[in-house]
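Apart from one protein chain that is not included, each protein chain of the complex appears where it belongs.
Presenting subunit A:
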Amino acid sequence: MLLFSRQGKLRLQKWYTAQPDKLKKKITRELVTTILARKPKMCSFLEWKDMKIVYKRYASLYFCCAIEHDDNELLTLEIIHRYVELLDKYFGSVCELDIIFNFEKAYFMLDELLLGGEVQETSKKNVLKAIAAQDLLQEETDDTKSLLEELGLTG
């Protein structure tokens, strides 16, 4: 799964099959250019090598998934939508900047929704509950630290 901006900048990448880094970069570059070249009214699905690409644009961000031939395209589109909904709910009307500055959160949230490339939990409530629980754990431990940092005591 890839997330990239209209300018072709990669914002998030998640690979569910092992690939060497060099190949990852090559695939990413090819996909980004292919998708950016497509016009708005075109079909959200396209065949690419032996995979199918499902993509959708939300504001300035493109969300793109590579799926296998017999996977369900429409539902993949809705997984993307559900992910966007989750991000939106969590950040409160999400924008590209939220994802840049909180990239680790975006990853954690994706891990709750999809695991190993399969849907793990489709309930919005349950995913948000899990993420909220994580945040709670963080706040317990980080209070003192961030205070120190405010004072400029740590680099």
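Just so it is clear, a residue touches a chain if its C-beta (ideal position, glycine included) is under 8 Å from a C-beta of that chain, and two chains touch if they have at least 3 such contacts; residues count from 1.
One rule holds for everything that comes next: contacts and distances are computed from a predicted model.
For the chain that is left out, the UniProt protein name among "Dolichol-phosphate mannosyltransferase subunit 1", "AP-2 complex subunit alpha", "V-type proton ATPase subunit" or "Proteasome subunit beta" is "AP-2 complex subunit alpha".
Residues of subunit A that touch the chain left out of the display are 10, 12-13, 18, 25, 30, 33, 37, 39, 41-47, 50, 69-70, 72-75, 77-79, 81-82, 90-91, 95, 97-98, 100-105, 107-108, 111, 115-126, 130, 133-135, 137-139, 141-142, 145-146, 149-150, 154-155.
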